[in-house]
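Only one protein chain is missing; all other protein chains are in place.
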Amino acid sequence: MAPRSLKGLNAIITGGASGLGAVIAKRLASEGVNVCLNGLTHDEPAAQKLSSELSSTYSIKTAYVLEDASTEAGCKNIIDTTIEKLGSVQIVIANAGWTKFAAWNDLEAFSEQEWINSFRINTLSPFWLFKAVAPHWKSSYEATGSVGCLISTNSLAGLTSTGSSMPYSVTKAGQLRVIEGIAYNNGPWARANAVCPGLIITEWSLRYGRERIDKMVEASPLKKAVDLDDCADMFVQLCRNESITGKHITMDCGLAMVS
Amino acid sequence: MAPRSLKGLNAIITGGASGLGAVIAKRLASEGVNVCLNGLTHDEPAAQKLSSELSSTYSIKTAYVLEDASTEAGCKNIIDTTIEKLGSVQIVIANAGWTKFAAWNDLEAFSEQEWINSFRINTLSPFWLFKAVAPHWKSSYEATGSVGCLISTNSLAGLTSTGSSMPYSVTKAGQLRVIEGIAYNNGPWARANAVCPGLIITEWSLRYGRERIDKMVEASPLKKAVDLDDCADMFVQLCRNESITGKHITMDCGLAMVS
Amino acid sequence: MAPRSLKGLNAIITGGASGLGAVIAKRLASEGVNVCLNGLTHDEPAAQKLSSELSSTYSIKTAYVLEDASTEAGCKNIIDTTIEKLGSVQIVIANAGWTKFAAWNDLEAFSEQEWINSFRINTLSPFWLFKAVAPHWKSSYEATGSVGCLISTNSLAGLTSTGSSMPYSVTKAGQLRVIEGIAYNNGPWARANAVCPGLIITEWSLRYGRERIDKMVEASPLKKAVDLDDCADMFVQLCRNESITGKHITMDCGLAMVS
Partner (left out) sequence: MAPRSLKGLNAIITGGASGLGAVIAKRLASEGVNVCLNGLTHDEPAAQKLSSELSSTYSIKTAYVLEDASTEAGCKNIIDTTIEKLGSVQIVIANAGWTKFAAWNDLEAFSEQEWINSFRINTLSPFWLFKAVAPHWKSSYEATGSVGCLISTNSLAGLTSTGSSMPYSVTKAGQLRVIEGIAYNNGPWARANAVCPGLIITEWSLRYGRERIDKMVEASPLKKAVDLDDCADMFVQLCRNESITGKHITMDCGLAMVS
């Protein structure tokens, strides 16, 4: 009755050097998964540190790919480099995202270019990652029957008009459709799912300010923020649960009445 | 007990020269609404013809603005020109959209630029139109208490992974969040809603091919395509129903089990 | 381009003597629809008065059937009596419902019997009405191609965990599935849809108390309660729109971020 083991699989985590990405990396490493982290230039020190820590603590292989996950070419490079460094990749965590904090009624907050940048990273990045990995997953499935696993980090903001900004919410909503579209049209050799956390306390979300965070905690039935380890544990669940595809799982301590 | 009259109001309809847009234009005109049509160069002959027909049949004012609705500047020009020609605008129908027909599992079907173009016209156009009209609606509300009405043409594809292509579905899903975001953050001086038709028979949808259309008709409980006049009638309903905002209405002859 | 006329059709409205039901009755009568009202003993004086008023104002036929709409036998009698008195029935408005006002965390508020009563009237009544009318609608469709129209009065409470009580919300959620199930399995001779109003001001909702009502008004983007005439106008729209089935339409002045 032991759950399916992930030991020896290889994973790439975009935006994996810090925040939720780093916690997912740790949790996957603790299951014996080799992990390749991805980030931008300013993420490199944190990525190096995390890499060493994970390889020494969990005796796994680690790698790092410095690359912008918001373009098709970048995503292709991320997948190719991961395969080059780890030999193959079975798990793709499309975790990189971007927002600015802005009032929802501030129609000036995002320029046309910022809207499009939001779309590139929040909506399209999972698609380009999948497009790049698809031929590899198809071959693996034909050769061994193994099924590739794509998971995107979405948000409560992808489900309802809440969160840091309207462009973030709009482009995360689009991402959910990307995940569904991939799942419903590329079986049985690939699975795709999303995790929609409510309030998690990371460097990013701290920009909400203490007062707003306290209000959200107070408003949630469980009177707390989403635990980062709980959140990472759900990613692991989705990696090993081979019966789920095309779905999103919302984890928000009850903050919002949506699934 | 007569329903609220729309007589004398002014409307702009993007993509209003043909297809569903033209049917909405006729239906609004028949209610006494002055209409400004918008389209691209190749739409001009149809727009001229429709314009003359509407002004002579219904004794309303009509206008036409040749402009690309997929950019912020274009949308501003559309609103400004409408106001210049009709004096003011109370109804904005964000109807222009774009897709290509492509298999959902064809990961090559849309280039990066085509994805972004889809986002521009299908997701952002209603936002830019609203941004341009917002100051006018705020003033009108303060002066007279009148509430501006934005309605976007969405699609069953905005609600589920179906329709002409994955980018269309993804960017129409984003549009629904734009409409919600506008509605929930810009009351009481504006209302925003969307209509999600299933299969309608227009030049556009005929590209599905007869066989696929027949299958969809057969699959729908009502055994028919959505009537264009029924669809336009729902736009009129949303124009005059001052209690509804932030919602989408799905009309699909029962084709899909979603609301 | 005039919308489809309802003149000369016959409608039964359960719970039609007062509140929203009475406003729907008036609005249908104003369209030339003959209406049969239904209610319990204590509704009779109001029903008589409304009946006379409608028949004299709109020159339509009216009738009244005193009956409990919460049982299969009662619903059969309601349909049979309507047909007996008006000759036929094309429109069934399943509007009767029941709730008590109770805190959602009060686990004692409803007895087992009250839960079941809620299920009977809020979930099952539309089903029994439909079961009783189904053979008539099938014959009519075969004879004339006419499509029967069932509309239920649902609620924002049917879509989310809000409203007067948990049993009301739970049983209204069940009702939405009844409507869908009818629509998706009984075409093309019947259509079935639901209307989900947010806060409407009737004798019933006044039991919320002024303070709670004011809060809801303040929380809604449009800063008001749902207008009863707007609500009734949507019922008329659903009667004449022959392309919509299996859907619910939410009208709440933006109070809740759900569709």
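By letter and in written order, the chains are A, B and C; residue numbering begins at 1 in each of them.
Here is the rule we go by: contacts are C-beta pairs under 8 Å (C-beta built on N, C-alpha and C of every residue); 3 or more make two chains touch, one makes a residue touch a chain.
All values reported here derive from a predicted model rather than from experimental measurement.
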{"item": "Absent-chain contact - pick from C:9, C:24, C:50 or C:173", "value": "C:173"}
{"item": "Contacts of chain A with the absent chain, listed as residue ranges", "value": "1-4, 26-27, 29-30, 147, 180, 183-188, 191, 220-224, 226-227, 229-231, 233-234, 236-237, 240-254, 257, 259"}
{"item": "Chain C residues touching the omitted chain (full complex)", "value": "71-72, 103-105, 107, 112, 115-116, 119-120, 123-124, 127, 130-131, 134, 160-161, 166, 169-171, 173-174, 176-178, 180-181, 184-186, 246"}
{"item": "Missing-chain contacts mapped onto chain B", "value": "160-162, 257-258"}
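Simple rule for what comes next: only the chains that are shown with their structure count from here on.
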{"item": "Fraction-based call for chain C against chain B, same above half, different below", "value": "same"}
{"item": "Whole-Å separation of chain centres (CA-atom averages), chain A against chain C", "value": "45"}
{"item": "Intercentroid distance (Cα basis), chain C paired with chain B, Å", "value": "30"}
{"item": "Residue list for chain C, restricted to those that touch at least two other chains", "value": "257"}
